[in-house]
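One structure is given below, encoded as structure tokens.
One protein chain omitted, others in place.
Here the chain labels run A, B and C in written order, and each chain numbers its own residues starting at 1.
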Amino acid sequence: MSEKKNPVVTEVEVTTFSQIWLTSLLEFLSGTRAFYFLVGIAALVVLIAAMFAVNAMYTGYRHAYGLTREIPWGILISGYVFFVLTSSGLCIVSSIGHVFGVKSFMPIAKRSVYLSLVTVVAGFTVIFFDLENPFRLLIWNILSPNLTSNIWWMGTLYGAYLFFMALEFLLLLLEKHRYAMLSGLLGLISLIAEVAASSNLGAVFGMLHGREFWYGPYIPIYFIASAAASGCTAIIFFTYLGYKITAEKMDRAMELSLQAVGKIWALFLAVLMFFTTWKIITGFVGGEGKVLALKEWLTGKYALNFWLFEVGFGLLIPFFLLLISGFKNLNQMFVASVFAFIGIFFMRVDLVVVGQIVSHYFEFKVTDFPVILSYKPSIYEIMIIVGAIAFCMMAFLVGEKVFKGHKTEIH
Amino acid sequence: MRKVKILIGTLILLLSFTGIAFVSEKNKGESVKLEEPQEVIYYESEQFGGPEIVYVKPVRGVLFSHKKHVGELGFPCESCHNSLFEMQALKSQENPDFKMEALYQGKYCGACHNGQAAFASNTKCATCHIGVKGLKEYMRKLASKEKK
Amino acid sequence: MKFIVSRTRVPLWSKGKPCDEAVEEELTPLDYRMVPSIQEAKKKIWFKEWWEGGVNHREENGMIVCEKKQKEKNWVIEINTHEDLIKFQEKYGEIMNLDSPPYKEVKKEIRILRAK
């Protein structure tokens, strides 16, 4: 006990501690009991994030979050978009197998369905702490729906999706062949709900005719392509990790499946590259507000986000790693997916924030607002996002253990 | 024992991280609220013969600039003092007739700002009316000067 | 030699036989784990479930393996000669021969690419 007060000893302990921690992390990948340690840490992070979130709720979001009336949407909305689009992507890619019956996509289906549920729940949790009155939503969404509002459609469709997907997952768990048809139908329904919901989420941005940067049919379409790309990322990331934990030998069907996912991923990455390029090129011949936002995005405060994270981590590195791997080397594909995950998160952040940074009255040379507004996420917002990521990680780990590596194939 | 150590270590790390984040967040504090707008007598430089005066009555934020009138345009003191204005700054805003009507009749600023000697009093409002925003700017200037 | 038969596309509404000759059989899945020895596997979180879920535990090619108690049903055909295989192909169009998921009884899978 007295040793702990000695600074030298503490220092040594800290270094050994970090060593132990690192080895534990590596050990975890081989499926030892470090697994429980990681689940514990994830749970702890979730708990701390929950404390932050509840604290923010009590102090009021105006004080807790770095949001202003000019920029009312911050990284919480980005986080929501990130999670629900990952969920959509998982649903879209896995449904090629279990809804449309393509044999080579079947092995990934079960894990994808589970993770799709987990990520959509994480997304809902994040938005719960962004809405000022989340409980009123439950009442007025039903009693006073505004059918012209994309938010309404998006919320309702994602709710429906969650319901159908949960049912489908239950049926998959029962592993009864006579339910196969029913679960396939449920899968189809949830796929339709999911695609409609994601494009509506895009339309939430795309239909704001007061915001030049977002306005237009671009974002709803972009979101579907982007969702598919992040779905592929998630499948490769989590399947790889799952197999590391259970140390199972990957059978040929699964390998083929991941290769197919990799090919689809490369396709969608290419599509996203086109989307990004043309978004920028068309933007520069547009209105002044859009040009200002684009300039800030490409050369201003968000240049690092754009060039390093979005273009580098999100698009180019995964694309080239995929090409190098020849869609065969799973280790390289996994590394690609790690990069892509980071990149995709920044894509979402930039999409949401850059759309709002140009001041409403910039064209009037107003001294009250700078032309480019600034937004810095507060620790509360960051912690909620970190908590949601930890929740996904925890749910994934627990899922691997409880559902035994999502082994049984869907027939 | 090792596991316990790891767990405790991680706990402490996380808690200290959250603690630091929490404290730094709390210390940021609210932005300083500007006090109620008050009249300002601000000496830009002695050589202009007089201060920049911001009236707050009957409406807030009307600037008379010695810098402009004496420094740039070169009027002697006698052109206004003590016939139109007393030497004491802000004295005239106590007068009940210190209004735009009086200016239109040729009193106060209206003696020159009649459309002939200088632009008429009923035009170019925002030239002299710097408003509460202008007033606050001068208050900030004054406060930072007093600090020095 | 036994083969598992499958099709590249399984429509939602027909989950029947992939081909006429196929019979449904219960197969014993093998549970391979990428661990060199059973001794080492004891440290892993999945050990209990692996140990109790199967029989005939052994080490094999630097991996450990057991036969799962839970059987799986699958469509299987028996093709013993090369000629039979050619006949099968002529009947059903292009086929693909690949490694099946690991079973005790079956090692290879025939996938019918496109039904004639």
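As a working rule, a residue touches a chain if its C-beta (ideal position, glycine included) is under 8 Å from a C-beta of that chain, and two chains touch if they have at least 3 such contacts.
Just so we're on the same page, contacts and distances are computed from a predicted model.
Its UniProt record calls the unshown chain "Twin-arginine translocation pathway signal protein", which is the correct pick from "NADH-quinone oxidoreductase subunit J", "Twin-arginine translocation pathway signal protein", "Proton-conducting membrane transporter" or "Na+/H+ antiporter subunit C". Looking at the complex as a whole, the chain kept out of the display touches A, B.
Checked against the full complex, the one of A:Asn146, A:Thr299, A:Asn331 or A:Ser374 touching the unshown chain is A:Asn146. Screening A:Ile281, A:Ala303, A:Val366 or A:Val402 against the full complex identifies A:Val366 as the residue touching the chain left out. Residue B:Lys124 is the one among B:Lys5, B:Lys91 or B:Lys124 that touches the chain missing from this view.
Residue-wise, the contact with the chain that is not shown comes from A:Pro134, picked out of A:Pro134, A:Pro217 or A:Gly326.
In the full complex, chain A touches the hidden chain at residues 60-62, 69-70, 72-73, 130-134, 136-137, 140-141, 144-146, 148-152, 155, 204, 207-211, 287, 356, 360-361, 363-368. Seen across the whole complex, the unshown chain contacts chain B at 33, 58-62, 124-127, 129-134.
The rule is short, and it goes like this: only the chains that are shown with their structure count from here on.
Each chain gets one centre point, the mean of its Cα atoms, and the points for chain A and chain C are 35 Å apart.
Mean C-alpha position of chain B lies 84 Å from that of chain C. The distance from the centre of chain A to the centre of chain B, with each centre set as the mean of the Cα atoms, comes to 49 Å. Along chain B, no residue makes contact with two or more other chains. Taken residue by residue, chain A touches two or more other chains at no position, since every residue touches fewer. Those residues of chain A whose C-beta lies close enough to touch chain C in the complex are 30-33, 35-36, 99-104, 177, 180-181, 184-185, 188, 245-249, 251-253, 256, 401, 404-405, 408-409, 411.
The residues of chain C lying in touch with chain A in their complex are 6-13, 15, 31-35, 43-46, 49, 63, 72, 98-102, 109, 111. Residues 13-14, 17, 20-21, 24, 37, 40-41, 44-45, 48, 51-52, 367-368, 378-380, 383 of chain A touch chain B in their complex.
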